[in-house]
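Next up is a structure, given as structure tokens.
Missing here: one protein chain of the complex. Every other protein chain is in place.
Letters A, B and C name the chains as they come in the text, with residue numbers starting at 1 for each one.
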Amino acid sequence: MSMRDAIARFVHDGDTVVIEGFTHLISFAAGHEIIRQRRRDLTLCRLTPDLIYDQMIAAGCARKLVFSWAGNPGAGSLHAFRRAVERPPRDTSARRARAPAAPLEIEEYSHFGMVARFAAGAARLPFWPLRDYAATDLPVANPRIAAVTCPYTGERLATVPALNPDVTIIHAQRADPDGDTQMWGLLGVQKEAAFASRHVVVVVEELVDEAVIRADPNRTVVPGFIVDAVVVEPWGAHPSYAQGYYDRDNAFYVAWEGISRDPARLTDYLDTQVYGVPDRAAYLRLTPGLEDRLRAGRRMCAGVNYGY
Amino acid sequence: MSMRDAIARFVHDGDTVVIEGFTHLISFAAGHEIIRQRRRDLTLCRLTPDLIYDQMIAAGCARKLVFSWAGNPGAGSLHAFRRAVERPPRDTSARRARAPAAPLEIEEYSHFGMVARFAAGAARLPFWPLRDYAATDLPVANPRIAAVTCPYTGERLATVPALNPDVTIIHAQRADPDGDTQMWGLLGVQKEAAFASRHVVVVVEELVDEAVIRADPNRTVVPGFIVDAVVVEPWGAHPSYAQGYYDRDNAFYVAWEGISRDPARLTDYLDTQVYGVPDRAAYLRLTPGLEDRLRAGRRMCAGVNYGY
Amino acid sequence: MATDATAGARGGTPRPAATAATGATGATGATGATIAPREYSPSEMMVVTAARELRDGEVVFVGIGLPNLACNLARATHAPRLVLIYESGAVGAVPDRLPVSIGDPSLVTGARMVAAMADVFQYILQNGRIEVGFLGAAQIDRWGNINTTVVGPYDAPSVRLPGSGGAAEIATHARRTIVVSKLSRRAFPEAVDFVTSPGHAYHGVRRAAPSLPGGGPLKVITDRGVLEPDPATGELVLTALYPGIAAADVARDVGWPLRWPTPLPTVDPPPAEHIRLLRERLDPDHLFLKG
Partner (left out) sequence: MATDATAGARGGTPRPAATAATGATGATGATGATIAPREYSPSEMMVVTAARELRDGEVVFVGIGLPNLACNLARATHAPRLVLIYESGAVGAVPDRLPVSIGDPSLVTGARMVAAMADVFQYILQNGRIEVGFLGAAQIDRWGNINTTVVGPYDAPSVRLPGSGGAAEIATHARRTIVVSKLSRRAFPEAVDFVTSPGHAYHGVRRAAPSLPGGGPLKVITDRGVLEPDPATGELVLTALYPGIAAADVARDVGWPLRWPTPLPTVDPPPAEHIRLLRERLDPDHLFLKG
């Protein structure tokens, strides 16, 4: 399925949408297509909103953000996000200037809290218990953080509610046509997010024959029977990365600090790199030499024996 | 460390002991050494007691069994276990004849319940919630199955208490000297059992250089920093199996039905194959041709690229 | 309520004809001639009947023995895209020998995925991803409750059975549970000695979500016919007979006053091609198709 068709079919206005991947394997291609298709009122969930949700917030796709760490890892801030939530005191003119196109609701956890929300969703439990948030202000800021009493010890434990998105989109190194998906390197919470979700779209660097998957079944993270669509989109994670395929574009992450700080530059970025191209292939053509700069070196591991 | 030293050091009378591995990678070598060292009053925990706990029960090591499916998979019963718990009515002479050396206490769950107990232990939570046991007699038979109320939906969910063994012993294909352990094929609940445990002993087919582990870090299931001892014991899982090394000895599993049904034959088995040998190498020498019969064929998978 | 049903006499007040076993997949016909009862064994008929319950593309939680053969027969005939999941974690197995245990290495070699058991039970089964679960039963009672734990009292059993394994979870969560069990008075009592896996009523209370989200044992495939729960009461009633079998042949070995509709459908006999497949390809050594 093309990315255009997958987004048209599985992402609707008002949906709860997850694009997961912790630094690694973030599907920017999917985020850009959602922007191009001008989806609105989305509830965007991710541990780390990262540049992709900053772009989607700037483009007006988001009604609400559910997250646990909203920064530009190693480089600075997500300024579109910050403009949407900051309210500088005593300077009403600045405040008006900084106000976003639409107000952004936030629902905030810690990483563990988000992981636990996905785990509960994947296990079809209404909550997940965790030992966390004692003596912090997070449960005050977010009343959805609640508590249960252990029936054995009487201890009070924090709980978070299950997160069951309408659609989860994950990027992976490879899948077969049935959607059996293999990834390696950092795995984040993709498995939990996929199992928690009503629909799952997998975007891959390579579509491989079923035999490739079956040769190493322990490498499969998401089984095809929970996958609704497989989209083949090489370099679909750039400026994020795909271990074994291409490196993270750290220069772009650093550049985002300046781009996102300036609404005009951000608009220009969206116009050129997102709205201005029809698809990921065209996006890549905008930056000649990108592939050569970031293409992964070779560090192959040996195989193992599955015989008996 | 030798198996003898590892058992001497990490398994004590009265301990709660886990030898995990679902059909695959069951450390019979460890079980036999525990029998040889005549440990007593152990609380033995496993989803499937399998032949190894039947042998340990017969040898008088166990005070209590915690389990979820006590059969001989594909072949019949665990008769030492059955003799220890069955009380045939109306036949007191048979009852006396069938009574075990020591009475065996049992604590019973379903597979999911045992998995959840290990997961709670691994997460250092006092309980784990699961949607299970409604309208069954298991919570009547086992009052440790309790319930919590979801703080969001009001739904009552079953709970099981955490299981934190004194020692977990797992068999794996390979580890490095620091204890970083890789396995493939069926993974059972080894990861959870290891993380839940105060001590962890890993028994491996092969000790490999750290570089082998580091070449494919996604294959590591148990990190060295939670491992207390690495024992190198080729064929240490026989008659269970190690994917890529040797097949399950199904003939022995079938034969166990007859051996374990007859206390005299069972005693003879223990005398010959367990007490009668000093270690696993000697055990293997008792059955010439065993390795040739069961050695795995070759079904290598390809490696993947970890470069960037 | 279940108590409404206990008054029903044998053969009386038939349940509305729900899908009979024959209606499921239309497995017959396409592959040609069927054969006479003496040309197939009761076990073979059970396997063929179970296979007909499976729809192409379904996700099936399967054990060893007859259910495994039923799945393989379905894959070889009308349901090539069936996804088989074993509680051991093997997903999409294509064993090149008949596995003797659900943890057999042949289920791993060439599988689509190996899932850790924590994921099998939480993310697959409890998640509601399993469409069909197969169970055996040492005992199954009038209300579909299944016992695989003990014969006699729990604390002093005359026979200690293996226990639940994953059975309680399958009967709780699978959308449809199919029980495969040979008829006998001992195996089909009025009430089981111990409820290991939930049926359709427990001490008079009908099963319901959210604590029991799955459908429970919706088909009980025996060696003489098929039982299904009466939708109104949850009581198991006879809904189809194998060729050459009379309802009384079933009722004789069932420990409660068995009811059935009139007329009572007869299951199509197995196509000759399916019997050939079973004998020549799927269980050539007759490991599981003995009786």
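One rule holds in what follows: a residue touches a chain if its C-beta (ideal position, glycine included) is under 8 Å from a C-beta of that chain, and two chains touch if they have at least 3 such contacts.
A quick note: this is a predicted structure, and the numbers were derived from the prediction, not measured.
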{"item": "Among shown chains, those touching the left-out chain", "value": "A, B"}
{"item": "Contact with the hidden chain (one of A:I7, A:V115, A:V274 or A:V304)", "value": "A:V115"}
{"item": "Of A:G74, A:P177 or A:P278, the one touching the omitted chain in the full complex", "value": "A:G74"}
{"item": "Touch criterion as defined above, residue of A:E155, A:D178 or A:E257 at the omitted chain", "value": "A:E155"}
{"item": "In chain B, positions touching the absent partner", "value": "119, 122-125, 178, 180, 191-192, 195, 210, 213-215, 217-218, 220, 223-226, 306-308"}
{"item": "Residues of chain A (touch criterion as defined above) contacting the omitted chain", "value": "22-24, 47-48, 67-71, 73-75, 77, 81-82, 85-89, 108-112, 115-116, 118-119, 130-138, 140-141, 153, 155-156, 184-189, 191-192, 241, 243, 247-248, 250, 253, 296, 299"}
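As a convention for this text, only the chains that are shown with their structure count from here on.
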{"item": "Between A-C and B-C, the pair with more C-beta contacts", "value": "B-C"}
{"item": "Relative to chain B, chain with the most remote C-alpha centre", "value": "A"}
{"item": "Cα-centroid distance, chain A relative to chain C, in whole angstrom", "value": "42"}
{"item": "Where chain B and chain C are represented by their mean Cα positions, the distance between them in whole Å", "value": "30"}
{"item": "Contacts with two or more other chains, residues of chain B listed in rising order", "value": "130-131, 153, 155, 184-185, 187, 241, 243, 247-248, 296, 299"}
{"item": "Numbers and ranges of chain C residues touching at least 2 other chains", "value": "90, 105, 108-110, 114-115, 122, 126, 213"}
